[in-house]
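Here the complex is missing a single protein chain, while all its other protein chains stay put.
Coming up: chain A.
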C-alpha cells in the first residue's frame, strides 16, 4: 500500500444559500435592483482528514450532518467554499439513489452514456457490457427505458456500472439499502475485492452493523463538523452510544450513567444507556464451580449471569449479550428471543443465566456487553457496554490461532510420523 493518501480533505467548508423566495427570477432581481436575499447555511465546517489508499472508509453521522455533501465535494460535484480536496487516481461516485440515468433512455443506452461520463471508451464499454449487465442481474430489462425500473434495479445497474469502471476511489452513498439481500451480499464481496486490489472505498450508510465490520476507518460528522476519525469499530460504537444517549436524554427517570468504574482487571469504564425502567445491576461470568472469575481456559464450562432490578413491572423484556475482543471486534451476540426464551414480565430484582457448556474461545482478552430491551428489540431499558472483561488462557482444547476454537480434528489417509514409528 502506497503512503500517499487516496483522498485528502483539508479544512473543507461548504456553504449553502437558503433563498427566501422559492424561485429566483430575473424579473424580481431587476426590480429589486440587486442581490437576492438569502440565509447562509454551513453544511460543512472546517473538516479535515485523510483516507489512506486501499482502505474502506465510513462516513457516519445523523441525518443532515453533511455526509452526502462531503461525498459530493469529494466527487467534485459541489465545490467547497473553503479548503480543498485532493484525490489520487480516478473517482467514481454512486450518490443517493440513481447515478445520473436518463429516464427516457434504455438501460443499455444509459450504461454507455454513464460509462463514457465516467471516462470509459466505447470499446472498453463494449467489452465490459455483459459483465455489467450480469452483475446487475437485469438482463431481461436492459432494453427497457430506465423510468420503468424498480428502485432496486435502478440502483443495481448504477452500482454495476460504477464498479466496472474500475475506479481507484469509489464513493458510495446510502445506495445499498434498496438492494435485496442477495445483491447486498454481492456488493459486500465486491467491496472486499476492491480492498484486496488496493482500491479505496468511501461509504456513507446508516447500517451501523455492516459499517462496523466492513470498514477499516471511519469519520464521524455532527452538524457539519468532524467529531472524530479513527478505527471504524470504535467510532461506530461511540456514535451509536451517543445517539442512544440523546434519544433517552429528555426522560429524567433514567438512571445517571454509572461512572463507578473499572472491573478488577482494569476494564474500560462502563457506559450506561437506556430509559431505566429496568437496569442491569451486575453482569458476571461464573466458572464451573459457580464462582465469579476473570480467567478461563479454552473449552471450560462457564455461565454468564445478568442481574437486574426494576423500578416497575416490565412486560416482555429481552436480554441480550455481546462479546467483543479487547481490540473491538464483535465476535458473538445472542439474545433471549433468538434463544427461544420469551419472558412474560420481570419485577423487582433477579437474575438470568446463560449457560455455556464449552467456552470455545482461544487465548485472548474479551469484553462483554449486556442489554435489556423490550420485546421488539428496538427500545433499550438499559445497556452496559464492556462491563465485564475476562481473559481466556490455553486449555485442553488447543488450536493454533485466531480467537475462536472450533474443536476441529484432522483426518487423513496419509502416513504420519506416529504411525510409521510403530511399524
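In this text, a residue touches a chain if its C-beta (ideal position, glycine included) is under 8 Å from a C-beta of that chain, and two chains touch if they have at least 3 such contacts; residues count from 1.
The rule we apply is simple: contacts and distances are computed from a predicted model.
Hidden chain, UniProt protein name from the list "Dipeptide transporter ATP-binding component of ABC superfamily", "Sulfite oxidase-like oxidoreductase", "NAD-dependent dihydropyrimidine dehydrogenase PreA subunit" or "Transport permease protein": "Transport permease protein". The omitted chain makes contact with just one of the residues A:104, A:180, A:353 or A:393: A:104.
Residue A:118 is the one among A:6, A:44, A:60 or A:118 that touches the chain missing from this view. By the touch definition given at the top, chain A reaches the unshown chain through residues 16-17, 23-27, 29, 72, 75-79, 91, 93, 95, 98-105, 109, 112-114, 116-122.
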